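Questions regarding the structure given below will be posed in turn.
Here the complex is missing one protein chain, while the rest keep their positions.
Right after this comes chain A.
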Amino acid sequence: MQTYDMKVVNHREISECTYEITLQTDVFFPAEPGQFVHILVDPPHQLRRPLSLASSSGGEITVVYKTFGEGTRTLTNKKRGDTVNVLGPLGNGFTLPEQEKVMLVGGGVGVPPLLWLAKELHKDGKKVSAVLGFKSVNQVFYRREMEEYAEVTVVTDDGSSGEKGLVTKWLDPEADVYYACGPNPMLKALEAQLAIPGYNSMEERMGCAIGACFACTVETTDDGYVNVCKDGPVFPKGRVKLP
């Protein structure tokens, strides 16, 4: 395992407080959909930021982040040509489905890893639907990108874009497997509502991101406590007692 000094090749605000950054290294970056990277933020920040991969090809990766605090705000200062240190790829990615009709459910910054997954599923000839939830119209992103691979339904809390309400109201009844990434209450509601098998990609505050510090622990239904970073971030539906 190693760290990579990557060059910023693109960095832009894609919706309110949401940034897409594309980084490049000369060597092959061996990532799979659903995996994440741990990105170093400039001093005085001590902890890296775990971010899901929205794409990875050759030595070029794209991640999307929201400015929740000072660390991510510091990251917005990175300009084209600057260097960012990347640890990864980390965690277990998505297991691709046997089933033919696949539904992706994303909430906010949970959407990016699903975009890469949609691309792979589309390549495999699967029928893909995507339900993307955001707070309001200002926060919507990756709609058009997702439409290349999936039948997209955008849902906003206030109805300012697409359908109104929560994603759980606008699910695809035809789907026979689902992949979800978003806030825990959303993952929980989906588990309760859907009878089909599925996978959750989870988010948690992390320290090391390699399984050594036990910061990102979650309780499983069958195996005590596990780490989101090393044992996840993708877990089959029902495996984790969602907090």
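Following the convention adopted for this analysis, contacts are C-beta pairs under 8 Å (C-beta built on N, C-alpha and C of every residue); 3 or more make two chains touch, one makes a residue touch a chain; residues count from 1.
Quick note on the criterion: contacts and distances are computed from a predicted model.
Q: When one chain of this assembly is omitted, its UniProt record names it as which of these: "Multiple sugar transport system substrate-binding protein", "Gas vesicle protein", "ABC transporter permease" or "Dihydroorotate dehydrogenase"?
A: So the chain that does not appear here would be "Dihydroorotate dehydrogenase", according to UniProt.
Q: Among A:V177, A:C216 or A:V234, which residue is in touch with the absent chain?
A: Reading the full complex, the residue touching the unseen chain is A:C216.
Q: Can you say which of A:P44, A:G81 or A:P173 touches the chain missing from this structure?
A: A:P44
Q: Using the document's contact rule, name the residues of chain A that touch the chain not shown here.
A: 1-3, 40, 43-48, 69, 71, 87, 204-219, 224-225, 230, 243
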